[in-house]
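The block underneath contains the structure these notes are about, expressed in structure tokens.
With one protein chain removed, the remaining protein chains of the complex are shown where they sit.
After this line comes chain A, so read on.
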Amino acid sequence: MNRIKQKLNEDKKLLSIYFTAGYPNIDDTVSIIQNLEQSGVDMIEIGLPFSDPLADGPTIQASSTAALKNGMTTEKLFDQLKDIRKSVSIPLIIMGYFNPVLQYGVEAFCKKCQEIGIDGLILPDLPADVYDEEYKATFEKYGLINVFLITPQTSEERIRYIDSISNGFIYMVSSASTTGAQSGFGNEQTHYFERISKMNLNNPQIVGFGISNNDTFTQATTHTKGAIIGSAFIKYISENGINELNNFVNPILGKN
């Protein structure tokens, strides 16, 4: 069974962490993954950097620019990850923009992911209908789960459609925004989390964007399966390096 699905079946709230591959240093990728697994994280999103990350705020933009400057490429990332399954068993997702995947070749990309042991993809600018018509069969052939985003503005009808073509989890964007930590969630978010939860979707939901501490993690996961942290983690490793990741993860999970 796909590692993401196995993880989703566990009776706990999941913490997923995003980082940009090639940042802070080009060769940090494997160490970050290993250290995150050891610190008790449930899932990892490996960011494939892109020159024009439209859906990202300043923190992830800056890390992407730095990673590209450091020399990160699709080929390089695959090379770094080629033995990753010898050392970790945590679900791994590649998150990136569609153009680099298109240039690599969608099928070649998916095949490579399967060889390495990648479990899923998140490509925010690959729209659901295009995926459904052109790429779903390819993703499935290589055992990859494709994850779609929904936002507070997504209509109920569209959420049902996205649910129908998903086979892992739905990425619930917490508010209408690009990525980046905010100061907290208000009533609006709580209502939105509740509203989606009451839809009884087939796929569990994991909340992302704006989660940075135990408060926001708890709020986000009260009505959902888990939460994803990106910008706050990138800020943390910029300041503290990539080694003592327990110091980042424990407070979020409310552990000392």
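One rule holds in what follows: contacts are C-beta pairs under 8 Å (C-beta built on N, C-alpha and C of every residue); 3 or more make two chains touch, one makes a residue touch a chain; residues count from 1.
Operating definition for what follows: contacts and distances are computed from a predicted model.
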Item to check | Among "Fe-S cluster assembly ATPase SufC", "Phosphonate transport system permease protein", "Mono/diheme cytochrome c family protein" or "Tryptophan synthase beta chain", the UniProt name of the subunit that does not appear here | outcome: "Tryptophan synthase beta chain"
Item to check | Touch criterion as defined above, residue of A:4, A:81, A:101 or A:242 at the omitted chain | outcome: A:101
Next on the checklist: Tell me which of A:26, A:149, A:165 or A:253 is the one touching the absent chain.
Outcome noted: A:149
Checklist entry - Please identify, in ascending order, the residues of chain A that touch the omitted chain? => result 50-52, 54-55, 57, 61, 65, 68, 73-75, 97-104, 124-128, 130, 148-151, 153-155, 158, 173, 176-178
